[in-house]
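The structure is given below, and queries will be raised subsequently.
Only one protein chain is missing; all other protein chains are in place.
A, B and C label the chains in the order they appear, each numbered from 1.
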């Protein structure tokens, strides 16, 4: 299945794709593993994950067409 | 001796003089008694007293030319 | 003792929103400022005993108020890491909907600006010798009282 990927802030410098192909039934942990394989620099970075605009606090299932965003610490204002 | 008197806020409606003659050595309690004799409506009013711009919290001596201000509760802002 | 003449804070009539905008603009050259906190007091058309407040007429004991404000300013600058503070209070008549108090604190970081602004507003309400006379639409009046909220 295809996952839409969005990176923000500092992570835009590491992540260069906006689509990731994963086996059907993959979850957010699987996505992170795949991304770290593609972009080893990601492992050292601090970020939260949002699936379809909701941040998650534990491993969460993904579906075809889910939009996953990687959010480094916010620094607005 | 002569005391300069200033009234503010609601008390401007009661107190109509700006000079009060008192015996030499009179204190703020004596002034209040004198003012309540002149303006009986004053007795029912809430106010603080300032002598030469400093508020007092107890009976305080007055001197020739002291400026005594009667300050109803503040309501600025 | 500080013999310096206290800074004036009083302005005749309402404080205009354009003046507030200009005050903000003046701070753009102070590039160590990261946060501004502003408090504005606006005259409410309260209903009191069936009558509506049309304006407040403010008076003060000016010499005492300016000395008091100067003391409050010095204490505040000792307590909070402020870059600057500006206070403007109206005297005379201010119509309902217009602004009669403008408090403006600036600092490098937000906590100092926000906390100092909130603190000085409370002090102004409680300790500054200023009196408001609420004028109703029929020109009768009521002496304003300040509350803790």
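Just so it is clear, a residue touches a chain if its C-beta (ideal position, glycine included) is under 8 Å from a C-beta of that chain, and two chains touch if they have at least 3 such contacts.
Nothing here was measured: the structure is a model prediction, and the numbers come from that model.
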Interface partners of the hidden chain - shown chains only, full complex considered: A, C
Residues belonging to subunit C that touch the chain removed from view: 17-22, 24-25, 27-45, 96-99, 106, 108-114, 117-118, 121, 147-149
For subunit A, residues in touch with the removed chain: 6, 8-10, 50, 53, 69, 71-77
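Simple rule for what comes next: only the chains that are shown with their structure count from here on.
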Top chain pair, ranked by number of contacting C-beta pairs: B-C
Whole-Å gap between the CA centroids of subunit A and subunit C: 49
